[in-house]
Each structure stands twice: as C-alpha cells, then as structure tokens.
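Missing here: one protein chain of the complex. Every other protein chain is in place.
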C-alpha cells in the first residue's frame, strides 16, 4: 500500500512523552536539506479551554513508528521531498502544550505544503493514537474521530 | 480591496536585512494564540546551487510594510486566524540563507494551511520585492516572475 | 492457534484489560470477534458496533475478513484521533 521512499532526503519519525523544541527540529532539518527552497511545518497544540484539565494521548507502541514511517515514505514517493520530520507526543498534556509537529522540505512551496497536509490527513486517521479529554468536573471523554477527517483522505485519491 | 482585519489575534509584519530565528518566531506566536490548536509555518530558503554566489533582494521600503499588512489582514478577514506573522529579509543573501517566513495560527488545521498558502501566493506576486541572482562567472540576472505564481492567485477567487 | 490480542482506548476500557493471549480456531478476524463477544458482556459491549472498531493484524491496519493464519497479534481499537 505504501511504496518505498525513493528520496535521498532525510526522513525521521519520533514518538515519546517528552516535549520538543519546534525551532530545534526546524534547524536540524534545515541543516540537511541543501537544495530545498521551501520548508513547511505544522504544529498541533492542545486547545485552551476553561473546562479541560488534561489531554491524554494513548498509542500502540508496537505499531506507531512503523505507521508514521510508512506515511512519511508514502509522501516521499508522491512528492520530491528533501526531508520529512514527524514528532508526536504521548501521555498526559495540558492546555497550550505541544502535541505534535510535521515538517516537509522541498524545492518548491506547493509540494512542501501539499506533503505537509497529506501527512496530517493520514496521521489523523491512520496512525494509532487516541486522545482522551479530562475535564474540571472529573469527567473524561474519548475524542471522537470526525467524519471530515476521514473525508479529508479522499482528496489524495488513494485507498490506504 | 482588502477588508479590515476583524480578528482579535496577533498580526505582525517585519522587513529588514537581519537573519531571523524561526524557532523564536514560532515560540513568540505560540505564546499569544491561546485557543488555537494549529500552527503552520512556511520558510523560504535560498536554494543551493553551485553557480549561485548571492541572491540580492530589493524592495520598495515605503510600500512593503503596508502591502504585507494588507495581505495579512485579508487572510484574517477570510479565515478565523488567532495569529499571523510575516518576516521577510532584504539585501544580499547566500545559498542556504533564510529568505522569509510566514506563520499562521488557527483553531483547525485546514484554515491554518489555507491561510499560509494564501499569504505565500499573494506575497510572491503582490508584495514589492525583487530578487536578483549573482553567479560565479560575474553575471547577474533578475529573477523573472513565473506565470504559475500569477496563476496561483486565481484559486483564491479574488481579483486583488 | 494462540494469538496475542491487544485493545486500545475505549475498547480497552470496556474489556478491562490491555491485552491477552487467546486460543482460537477462527479463520478470520471476524470469527475471532464473534468468539470474544460470546465470552462475557464486557466483550459484547466492546464489539457491539463493529463499524466503530478498527482492526490491525501484526501492526498493520486491515479489515474484518482478514485471515488469521500465521498471525501473531491482533489489535482492536476505535477510529484513530492523532495529530
């Protein structure tokens, strides 16, 4: 379902509880993408909400890295990318905390933008993460997948 | 041609010869966008090329800030953005140097991605910057506007 | 054959454990689901609406008719909500 990544660029995936430094991630990618003129990042942040006390992220450790690497490789097979980086946190986060980021580097901006959106669309619906919201009144609720997230995959025209 | 920005978010524009730190720009925006869950950045970098010794960027100082602010305000009128940042360098740059960045913050990822692409499309063709390439053999050439950059504006459906 | 079966998110919470070894002769994932659902109400509750449950076999997303021959691990979980 995913092709091998034919790129010589740098592709990396990291999953864990620790916070990350978006600036350091970008600087490290910049250093490895000579020739690329465009670098796009997306960063997901826990939305501030008076009633939310924590966002808990569960994952499937045996599967997560492979699923993310496969999504990155698929993007690399589709666009001429000099680099891809995916960082995703797991565990208990608070409002305003960073959740994850993706970065894509390419020669032209359109490719870098499209690849970043592709990564996000697949990561939302095809990587084994689940979010649970904990509220101030002691209740908790598993975040439900949104129909529009599943629908977003449709525009990439692949059934994976 | 552009509407006022109806957002309470933080919009800022900066133009000058100094390099910038993408991580610091993102951190500064993160600190001001409580409620936003999505942050997209685009960074333009001088493409590495064995024959290119410098990229010179000229601008129209009396117009640049106003043009960029107007483009940012237009994005803010079109998408519910918690923040927009535009940084653009001028002067003489070398291969691998940062040229510019835009950052957009919004509640949902699609809005942040679209707004960042919109900013880039307008910035390419409607902000008063001109690039000149200087080559190792002593020749120099003004970068020509690409038809596809002008065409890219069409997808936003506005004639500005 | 003996399989490792693992559960995540509300599937895990409803069944009340993160995973278990299961002895089964079911030819497909769907057959395994039927066997599990028949065990106890907590399994039946987890598997009552299979349109809300996703399946991975040996860490790859797959469908309910996927065969179990040669499989080592089956995972059940709700639609994913990463990013």
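Some observations on this one:
In order of appearance the chains are A, B and C, and numbering begins at 1 in each one.
Simple rule for what comes next: contacts are C-beta pairs under 8 Å (C-beta built on N, C-alpha and C of every residue); 3 or more make two chains touch, one makes a residue touch a chain.
Small disclaimer: the values here were computed from a predicted structure and weren't measured.
Within the entire complex, contacts from the absent chain reach the displayed chains B. Across B:47, B:78 or B:132, the single residue that touches the chain missing here is B:132. Mapped onto chain B, the interface with the missing chain covers residues 44, 57-60, 62-63, 66-67, 88, 99-100, 120, 123-132, 142-145, 150.
Just so it is clear, only the chains that are shown with their structure count from here on.
Here the spacing of chain A and chain B, counted between their Cα centres, is 23 Å.
Touching of two or more other chains is recorded for residues 44, 120 of chain A. Residues of chain C in contact with two or more other chains: 83.
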